[in-house]
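Before anything else, here's the structure in question.
For this depiction, one protein chain was excluded, whereas all remaining protein chains were kept in their positions.
We call the chains A and B, going by the order they appear; numbering starts again at 1 in every chain.
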Amino acid sequence: MAEAAGKRILIVDDANLVRRFYREALERRGFEVDEALNGVEGLEKVLGGSYDLAIVDVNMPQMDGLTFLKALRRQAPLVASLPCIVISTESREHDHAAARAAGANFYLVKPISQDLLVEHASIMCGLPA
Amino acid sequence: MSELAAVSEEEYAKVCDFLYRRTGMLFTEAKRYYVQRRLSERMAFLRIASFATYYAYLRSDVDGEIEKFINSLTVNETYFYREEHQLRCLSSDLLNERAEAKRPGEALRIWSVPCATGEEPYSIAMWLLENWPEVDVRDIEIVGSDIDTACLTAAREGEFAQRALMRLSPGLIAKYFVPTGENRWRILEDLRRSVQFTSANVTDRAQVRAHGTFDVIFCRNVLIYFDDASRRVAAENLFECLVPGGFICLGHTESMSRISPLFEVRRFADAIVYQRPPEDGHG
Partner (left out) sequence: MPLIRRPSPPVEAAAPSRSLTEGTADQRWAAVRAAAERPDAVPSLAAALAQESDPRVREAIFTGLARAATAESAEAVAAYVRSDDAGLRRAAIDALRAMPMASRPHLPGMLADPDPDVRLLSCELLRDLPQADSNPLLIGLLERESSKNVAAAAVEVLAEIGRPEALPVLNRVAQRFGDDPFLAFSIKLAVDRIGRS
């Protein structure tokens, strides 16, 4: 539990309940959690703070998750290298390939259980699952 | 003191969500007390006891309630050196970057829209004179525009109440203003003449285009009043009148996400600003 302390995760998703669901699970594991409501705010947060991982939904207003990812990877190296888990619905092959091309480190399909989320987040943050 | 209805955390979250979706205004936890108070005040004023009733009333925008609520949230009083961190960003980062891109003799152009009664464009002028090392070797044009012609008339007059000067040091006031009696001050004629005031509606493409192109635009607390369609048009108009590489600054509660994805996010030490991409040439 203690190892997660100090690891910061940014959730980028426009759905309130989803952010809350992820937050609860991640905070229980000891992660510090921050939120952004769409890709533009995600960028603002990432530029303004330091995170160990971003969890990004594909379908968001104003700027979708893949556009966010591409914009992220264009930033200065310290920011651009932020590990990202991209989350989409069903198994849209197109989204999956596009996410890989945009620089996603991992790709998950909804619905996601809290355990699965925490497991992947831990791995991406370099912690034991 | 009448009892104001208490607003719960859930209710506060609902209102913030709605405000964000409708206007782009973003309120953090730090602002919770402030927003709750404004909520309670509106409810008391309207004699609505239940939050659910007020929430429905707000959402349906009866009697222009959304605008009234927004008005209560944006401190409408303007004053000199408001949002100083953006002024710092201007002189520390934005103008330097823009200056490098200029041809010899080409002026740096700054737009303050809406300018209300002129505090913002005059502040920019004063700030640059005081803080920008290159101010003596560069040509700078400052334009202030508003849709309210009464405001423009007042702005050209350049006379302000003491309140508007509250953030200025006595030294600055003495340097740039002359007292005109009864706690009123007039800004020096040199400065009055250095700002051009014009009428403009940012949703009107022709009016915006008539102003030329700018290196930096300050467009604070007006986009929040527009509906989605108008906001998109205004954003495109502003994008069009920015030079490639030019910057735009919004109010501190405003999220650019309302009118992205046109602009790129740039983070500087003092502020997050938005930029028209420097190279547009690709077909």
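Observations
Note that in this section contacts are C-beta pairs under 8 Å (C-beta built on N, C-alpha and C of every residue); 3 or more make two chains touch, one makes a residue touch a chain.
Since the structure is predicted, the reported quantities are computational estimates derived from the model, not experimental observations.
The missing chain, though absent from the view, touches A, B when the full complex is examined.
Touching the missing chain, out of B:D17, B:E84 or B:E157, is residue B:D17. Set against the missing chain, the residues B:E84, B:E157 or B:D227 yield one that touches it, B:D227.
Touching the chain that is not shown, out of A:Q62, A:Q75 or A:N105: A:Q62 (per the contact rule at the top).
Contact with the chain that does not appear here is found for just one residue of B:K102, B:R205 or B:H252, B:R205.
Where chain A meets the omitted chain, the residues involved are 15-18, 20-21, 58-67, 89-90, 92, 94-95, 98, 110-114. Summarising the interface, chain B meets the missing chain with residues 10, 14, 17-18, 21, 52, 55-56, 59-60, 107, 109, 125, 128-129, 135-143, 190-191, 193-196, 198, 205, 209-213, 227-229, 232-233, 236, 240-241, 261-262, 280-283.
Operating definition for what follows: only the chains that are shown with their structure count from here on.
The centroid of the Cα atoms in chain A and the matching centroid in chain B are 32 Å apart.
Put simply, chain A touches chain B in their complex at residues 16, 37-41, 43-44, 47-48, 62-63, 67, 71.
For chain B in complex with chain A, the residues that touch the partner chain are 13, 17, 20, 26, 255-258, 260-261, 264-265, 267, 272.
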